[in-house]
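Sharing a structure below in structure tokens format, with a few things to ask.
Note that one protein chain of the assembly has been removed; the remaining protein chains are unaltered in position.
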Amino acid sequence: MAGTFILEARGVTRQFGGLVANKNITMHVRQGEILALIGPNGAGKSTLFNLIAGAFPPSSGKLLFEGKAVADLSATQRCRLGIARTFQVPRSFDSMNVIENVMVGSFVRHTGTQAARRAAWRTLEYVGLADRAEAPTTELTPPEKRRLEMARALATEPKLLLLDEVMAGLTPSEAQKGIQLVRSIRDRGITVVMVEHVMEIVMPLVDRAVVLHFGEVLAEGHPKDVVRDDKVITAYLGERHRAA
Amino acid sequence: MNETMTMAAASAAPTQRAAGARRAQLPILALVCAVTALLPLVMQDVYLQNVLILTLMYAALSQSWNILAGYCGQISLGHALYFGVGAYAASFLFAGYGITPWLGLLVGAVLSAGLALVLGYVCFGLKGHYFAIATMVIAEIGLLLVHNSELFGAALGIHWPLGADSWSSMQFARTKLPYIYLALALFVLTWLATYAIEGSRWGFWWRAIKDDPEAAESLGVEVFRSKMAAAAVSAFFTAAGGAFYAAYVAYVDPESVMSFRFSLLFALPAVLGGIGTLWGPAVGALILIPITELTRSYVGGSGSGLDLIIYGGLIMIVALVKPEGLLSLVRPGGAKA
Partner (left out) sequence: MQIESLLQVFASGLLMGLLYALIAVGLSLIFGLMNVVNFAHGEFLMVAMYAVYSLWVVTLLDPVLLAPVATAFLFGVGAFAYMGVVRFAMRAKSNVSMVQIFATFGLAIFIQGVAQYFFTPDYRSITDTWLGGKTISIGGLFLPAPQLIGGLISIVLFIGLYLLMSRTDFGKALEATREDQGAVALVGINRNKVFALGWGLGAALVGAAGAVLAIFYYIYPQVGGPFALIAYVVVALGGFGSIFGALAAGIIVGLVEAFTAVLIPPSMKTIAVYSLYLAVVFIRPNGLFGRL
């Protein structure tokens, strides 16, 4: 049974000072699925995302990746094990061009520069950025920067890919390309966890959704079922009321 | 079959192009070597030869500093410490035990690299200004310790014993020519080391750390180990430069090899020419050192301060107007070697 779960969180809590951002979260990610973390603003999605990626450790609780405890491992070590992430605001290395950025990722699996460059090139072709390979990152358009984020993460040859709002701010046609890319990544056998706001993207794309609210898991399941859940509706409506 | 062929061809193309662009740097180095080696034949003025030696030496030392600060982004203001370790190791072993400066240079460089690892271990936890000031303070402690150490001649320092000119003692009283070639060798070795590392995994990791350490970590970059490696390599070559300088002036004392001034002198050529680039330190040294030496001799003779005004003004203007360094004027768009 455990073999089908690529990632498990057991009673994970994270506090910042007095603020509890994640409270006793227990959830799992199945091998080969696309899972969305959704919830109103401030629900703790980003915190959970960062906990899985290893940006900071949980205050308490267990994180298992392929059955192995990873809560105490650094982001670097988790990357070696096969967890890769993107950043919500793209964080390119601006002293390097596009392919060099991607090579930083491919060096995790390839020691030699030539091999790393070839692997980076294949990744750029895959995400559709090959024609920009030698461009300085500062010349990329915002959607291209998103693709670069994805390419860099993919170049580490992950088993689990964490995508932080990669669709935000894209035009519908760009988003459509993004959706195809995520599907194709999954079809390569890479498990995907994504934080996403845009429901139009989440609904058709993901296999399962985990809804967070006030730092706790409110609901989980197929996206169609989840959005019909009374608790979820109340949570979102509540947010709209506050916003209005 | 056909498809794999095109894939292979397509992916080979950029690889070769990049390697070609990098390799194009080597003929430039060869040209620089040739010009420098022939220069003393037409430039026989001893004073100008001295300027040439210092220019080459500071190009090498600034390149060493550039490895840690320019590539890896860890701004050290304490490299005078490593310079001093090299200078003192060579002087102490030669003056005290008659051990050839060649071995002294190696001992100093290795000691210095080891010291950099120890200091890096404690300092790399510090962020931003705290790191820069800690390096400055540690170098100052080193200076004070040497200053108070009878073993190393305290404030008087160590004088190299007079002897016949020879390569084994690195002493040449009659001609500066050997020092020109030694300084050139120092520069070439430092440059080649930087060139080799720049194209390797370490080089990519260093630049990633400099640009965004958190993003680097998420991509599997060994941040701490990379910084340690950069510190050790940087200290190694800085100490080698220190040993060379000691042999050249045949004399060391705390102020003349370990004062804070040197930490700045190593940084400024790289800043002027372009930090984190292969040729930045050399270009910067080629401008700064002759200007410093010539203004010191011709307009600043009695310490009028004009040399400092020009020097400081130049640094300010470059930092403010062209923060990427002068090299970016030649290669616009931020393209790198």
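In order of appearance the chains are A and B, and numbering begins at 1 in each one.
Keep in mind that, in the parts below, a contact is a pair of C-beta atoms (placed from the backbone, for glycine too) under 8 Å apart; a residue touches a chain by one contact, two chains touch by 3 or more.
This one's a predicted model, so the numbers in the text were calculated from it and none came from an experiment.
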| item | value |
| --- | --- |
| For the chain not depicted, the shown chains it touches | B |
| Contacting the left-out chain in the complete assembly, out of B:144, B:196 or B:249 | B:144 |
| Absent chain, residues of chain B that touch it | 69, 75, 77, 122, 125-130, 132-134, 136-138, 140-141, 144-145, 147-148, 260, 264, 267-268, 271, 275, 302-320, 323-324 |
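Keep this in mind: only the chains that are shown with their structure count from here on.
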| item | value |
| --- | --- |
| Contact footprint of chain B on chain A as seen in their complex | 53-55, 74-76, 79-80, 84-85, 87, 91-97, 99-100, 103-105, 107-108, 111, 113-114, 116-118, 121-122, 125, 130, 133-134, 136, 138, 152-153, 155-156 |
| Contacting residues of chain B [partner chain A, same complex] | 7, 10-12, 14-15, 17-19, 199-201, 204-205, 207-208, 210-212, 214-223, 276, 333-336 |
